[in-house]
Structure formats: C-alpha cells, structure tokens
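Notes for the one structure printed next.
All protein chains but one are shown at their positions in the complex.
Per-chain residue numbering starts at 1, and chain names A, B and C are given in the order in which the chains are listed.
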Amino acid sequence: MAWTWFHRLGSSPWIYRFSGQLLRYLLPLAIVLVVAGSVWGLAFTPPDFRQGNSYRIIYIHVPVSVVSLAGYYVMAIAGAISLIWRLKVADMAMRVAAPIGAAMTFLALLTGAVWGKPTWGTYWVWDARITSMVVLLFLYLGVFALYEAYDNKALASKACAILSLVGTVNIPIIYKSVDWWYSLHQPASIKFTGGSTIDPSMFYPLLLMIVAVYCLYTCLLLMGLRLTLLETEAKTAWVKKEILGES
Amino acid sequence: MYFDSWSDLWSMAGHGPFVWFSYGAFFVVIGLLVIAPLWRLGSLKRRLKQRYLALEKTQSLQE
Amino acid sequence: MYRSVFGKVLVRQLLLAFRRPAAVLNPLFFYGVVVLLMPLGLGPQQSVLSQFAPGLLWITALLAGLLSAETIFRGDYDDGALEQLLVSGESLYLASLGYVVAHWCLTGLPLALFSPAFGQLLSLPDEGLGTLAVSLALGTLVLSAFGCVGAALTMALRRGGMLLSLLILPLEVPVLILGAGVVERAVNGMPVDSLISILGGLSLLALALTPLAIGSSIKISLEV
Partner (left out) sequence: MFSQLDWHVKSGELWQIKGDNGAGKTSLMRAIAGLAPQSLEGRLSVLADFLFLGHKAGIKSDFTAIENLRLHLGDAQNGDERQLNDALATVGLADYRDEYAYRLSAGQQRRIALARLFLVDAPLWLLDEPLTAIDVDGVAIIEACIDRQVRNGGSVIYTSHQPLKLQLSTSTLHLRGKGQSPYVS
C-alpha cells in the first residue's frame, strides 16, 4: 500500500489530475471561507475593549503569519524529500512554495505595521513577533536570490534545499532568541490579545480565518505545482494527451 | 451586524482606514496569487495545443 | 601522515594563512577600523559608547566573519584542490569541519583574544570584558560554521559577495542576540552562566550539523 502511494507521488500525470480534481472543490471552498471569515471579522464581532476596531486586522495578520511560517517548513521538507529521494515533484513544490511564502510573509509584515499605527501610534515597533517575521522574510529572500544566482536550475534547487534545511533547524532558535531579546529590552507593556483571555466571539472568526488561509495556501501550492508540471514536461506524451484530450 | 450603520462600518470609530487598507492589501495580494497561476496555466495550455496541432499537421503532410 | 582529513585540512588552511602573515592580521585590523568609526559616528561621550558597546562589538564580529567567509573556499575551488578532495573519497563531513575550525582559528579566536582591548576603546565597563571574550570565542564558532555554509553555496557563483550576506546574516541573528545580551547582563552585574552555556550549546550544534550542509554544498558547487 505504502509503496503504491510513493509510486503515485512519482507519477506526474497522476498528480496533475488528482490536484486538478482536488482544486475543483478546494479553491471555491477556500475563497468562500476567506470571504466569510473576513465579513465576520469586519462586521459581526465586537471591538476589543483596549484596541478598539483596529484589532480587526488580526483576523488577517495572524493567519497569514502562521501560514508563512508553516510555508517555510513546507518548502524545507519538500527540499529534503527532493534531496534524499530525488522526487521531481518535491523539487517543484519547493520552488513553488518560496514565492508564495515570501508573499505571505510580506502581507504579515504589512498588516502588522498598519495595525501598529492606531495601536502603538507608530508604523514600526521592534516587537518580537514583527522582528521574527522580518528575519523570516530575509530567509525566504535568501532562498529566492540563491535560486536566481545559479544558471543550472537543477543545481539551484539542490542548493536552495540545503539552505532551507539549514534555515529550518534555525527557525525555532531564532524565534526563541527574539522573544528573549524582546523581554530583555522592553518589558511587555502592550501585548497581542493573549490566547487565554480571548473571547469566543473573537476566537471563532479567527479560527475560521486560519483554516481558510491554510486552504488557500494549499490551493496556491497545487496550482503552482500544476503549472510547473506542464511547463517542465511539455514534451512528454501525457501532457500532449492531457491538452488535446480536453477539447 | 455589530455596527449601527454602513458609515459606522466604514469609519470604525477612526480606525477604518487602517483596517480597510489591511483587508484591501490582503485581497489584492491573494487575488494576484490566485489569478496569476490560473492565467498562466490557461495561456500555457493554449500555446501547447497550438504547438501539438501544428506538429501533427506537418507529420500528416509528410505521410 | 595525517590520520584524518580533518587534521590535514586544518593544518593546510593554517599553514596557508601564515604564509601571508599580514593577511592573518586583517580581521583584527578590520575590527580596529570599525571600532574607530563608532565614536566618530556616535560621538565621544563615554556614557553613549558604553551603552552601545556590547551590541557594536558583536555586530562588528558578525561583519568580520562575513567578510572573511567569502574567501574560505575560493582558492581551493579555483586551483582544483576541492575537486581532488572530492575524488579522494575522504569524509567530506570531517573535511568541512576542518574548514570551519580553521576559519574560527583565523578570525573568531584572535578577535575573542583581543576583544577586551577593543571593549576598553568603547568604554565597556570592566565587568563585561571577560564575558565579551568568552561569548565571542563561543559565538564566533557558529559564525564560522554558517560562514562556511554560505561560502560553500556561493563559491561557484562569480558574484557571490552580496548574496553571501543575505544568506547567512539572518541565520546569525540568535548568536548576535545571545552574545550582545550576555555581555549586557554581565555589565549590569547579573549572572551569565546559563546564557554562556546556551551559547556553547549552539556552537556545538552548529559544529555537529553544518558540516553536513557544507559537504553537500561543496559537491553541488563542483558540478557547476
């Protein structure tokens, strides 16, 4: 059983078709969830008693931050699989995951900065969470730049896989140390609404948004994967069959 | 709805610009991320189809 | 003659460096020049300098490690020595460890040894001097390890310099935080033992794991 799975994962046509089937349901679902979660968070939740309405940004900031961190792990694990088992699909997944993750990290930073203005009175505060996000963005950009610097793209993905693995081992240490650094220099006066004190009326829409953004991320990954599959295997028989059979 | 009126929802007691800008940026980026691969996939399929059909044509001519 | 490739690489790198004695001093000169810039940029008030000294001294160490990293593999890549290393079938893990330790001996160690003097120049209180040296000695091991990873990934690329900094500086954030933080605590008279041991743990972790990445990167770079 396990081996047929592995075999399927090595088979491009199967992945192309399966992900196409999956996307047919998952993409509309993700969009509906994101819209529903946003409307809920924007209009149907009470304001935070300390931050007022600006806290509504959290409904996108937190999910996007969570997914951008998870995205780095996705990228690194895909890289590891392509290094160890030489699975082409894993290699493509790593390449696709990098720009999506970087975009998510950028969104997290942007929304965090905009949230800071009404809350702290300034767009930028070197808060632990934001600082870790900046480091994460640079980790993504490093992988990106390394990929672009190599002419031989097969070697480029190998190099990026190694770099992202090194980054993965480092990320928990970075997060831990940045937390410690923040507590050392600035005893926390303003904190995010903590998990323990959050009211259910605010928590459920947040949970919904996290699930929605995860779904969306999966869709983006699969769509990128399908595109890369067709691009790189344009000369094979199954692509020809796929394209000509559709009409 | 929590807010009393549409204008209340829009202004959010002064925090409106920040909140709406954030959501706007989110949907713009997400929209681009979703539409770009769909669009590229479509155009790639069209290009490949043309190429395959042209190839088949020359092959049948040779026969 | 050398029982392991680790010793051979280490001796090779050190011997090569000492063939150009002036080059061995370059990291120290660099450190000195940057320390000179600090009072020029920040003003000569001792209170200002001593407040920023732990961070400044550590950031300078990061930059020194970064600048010297680019040349770690350059020579051996250009003249085919790395090719020969790969062909020899020797353990790339041990060889990579040799490169890391050699780089540390040539940059981190001298910086750590002379850092109390630089600390004096920036009015770092005496309580922090010992901790500065110890934290630098341990932390620069991590810097050398990551420097070698970056250098191994970029040696085949002709314009690798700026790229190298983008690759390795984000990874070195924890060392900077811990290093500067521990010196600051020492200055404030707080205990530093636990933080020093965390720093030691990090350097052991880096020494154990990065040679895997360095070895694979050398292989990739030789295929370019």
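The rule we apply is simple: a contact is a pair of C-beta atoms (placed from the backbone, for glycine too) under 8 Å apart; a residue touches a chain by one contact, two chains touch by 3 or more.
Quick caveat, the model's predicted, so the values are computed rather than measured.
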Quiz item: Which listed residue (A:Ala36, A:Leu155, A:Val211 or A:Ala234) would be found touching the missing chain in the intact complex?
Solution: A:Leu155
Exercise. Return the single residue from C:Val35, C:Leu49 or C:Leu85 that touches the missing chain.
Key: C:Leu85
Quiz prompt | Contacts of subunit C with the absent chain, listed as residue ranges | solution = 1-2, 5, 8-9, 11-12, 15-16, 19-20, 75-76, 78-90, 95, 222-223
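Methods note: only the chains that are shown with their structure count from here on.
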Quiz item: Could you state the distance in Å from the CA-based centre of subunit B to that of subunit C?
Solution: 46
Practice problem: For subunit B, write out the residues touching at least two other chains, lowest number first. | Solution: none
Quiz prompt | In the complex, subunit B residues that touch subunit A | solution = 1-3, 9, 12-16, 18-19, 21-23, 25-27, 29-30, 33-34, 37-38, 40-41, 44-45, 48-49, 52-53
Quiz item: Hey, which residues of subunit C end up touching subunit A in the complex?
Solution: 146, 149, 153-154, 157, 159-160, 163, 166-167, 169-171, 173-174, 177-178, 181, 184, 202, 209-210, 213, 216-217, 220, 223-224
Practice problem: Going by the contact rule at the top, pick out the subunit A residues touching subunit C in the complex. | Solution: 83, 135, 138-139, 141-142, 145-146, 149-152, 155, 158-159, 162-163, 165-167, 169-170, 173-174, 176-178, 180-181, 184
